[in-house]
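The structure under discussion is supplied below as structure tokens; questions concerning it will follow.
All protein chains but one are shown at their positions in the complex.
For chain A:
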């Protein structure tokens, strides 16, 4: 399996001399996969406990919404609590909730009685679209800023990128969004100020135009993080022997950059992408609010406003699931791409 790019093989000369037989390698990989999978499951269980605890131990609890109804008496509240099983001990409630969750029954919205999973599903695509486009922008821009900064270390560009990244990390996403709306929607009138599409015009171009501002606003923080890490990773790789070898054997600097430096520097970035997921998702919540983007973040805020516990709970779980699945996927991708991990 050492047929990957030459640069990776350079880093594992022993493996090239003594190729492991594919059978043990596969079982090693399989064991790694299973181990990571188990870890994620345990974590998911813990996450569900924390999520459940946060919402149910808060003063008021799921009943708080009903207390607002005029004419509601304590007897009524007790009856509702009994009907909904809210007067049982918390651990029992948790187990009950968990078993339903595992069967795909995430409860019903207090607001319109629809299944929580259906509601989340409707909003998930919009969020994933926003996150995906934004992350793609962040990776592209961040990679180039980072690599150029590393190649021209201590230049004005490098310095500006460093300071710029720190400022970008400090700007509140929603404020950046407001400023962008002010400039590009209200003053210049180039881009729409919000929503996912114009009503009555569902063309692809219309979606794209609505995507531009929110995805760039959401990308800002990630460009900063990504470019910082990319700079460090590139500096690491540049000083390695195989880069010098590649240069010495007369490869064009463009080829060395793309094949040897970029290929290796991007590898640890896959893990970073997994680790950044909570930040991106949290940023999406804020961005969606500012740009009235119909995603999970908007749904979360609307549900909070209505004290719609089942939906809030479902979204809390769904966000953690997305993060854990993303991290798992990132680790597996690294293991798949990098033979060093498979072999160790």
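One rule holds for everything that comes next: a contact is a pair of C-beta atoms (placed from the backbone, for glycine too) under 8 Å apart; a residue touches a chain by one contact, two chains touch by 3 or more; residues count from 1.
Operating definition for what follows: contacts and distances are computed from a predicted model.
Student: Leaving aside the chains you can see, what is the UniProt protein name of the one that's missing? Options: "Aminomethyltransferase", "ATP-binding cassette domain-containing protein", "Peptide ABC transporter permease" or "Heme lyase CcmF/NrfE family subunit".
Tutor: Options "Aminomethyltransferase", "ATP-binding cassette domain-containing protein", "Peptide ABC transporter permease" or "Heme lyase CcmF/NrfE family subunit" narrow down to "Peptide ABC transporter permease" for the missing chain.
Student: Please pick, from A:75, A:102, A:156 or A:186, the residue that touches the omitted chain in the full complex.
Tutor: A:186
Student: Please identify which residue in A:29, A:43 or A:251 touches the non-displayed chain.
Tutor: Selected residue, touching the omitted chain: A:43.
Student: Can you say which of A:178, A:209 or A:272 touches the chain missing from this structure?
Tutor: Spelled out, the listed residue whose C-beta touches the missing chain is A:178.
Student: Take the complete complex as the reference. Which residues in chain A touch the chain that isn't displayed?
Tutor: 42-43, 46-47, 49-51, 54-55, 58-61, 64, 163, 166-167, 169-175, 178-179, 181-182, 186, 278-279, 281-282, 285-286, 289-290, 300-301, 304, 307, 312, 315-316, 319-320, 323-324
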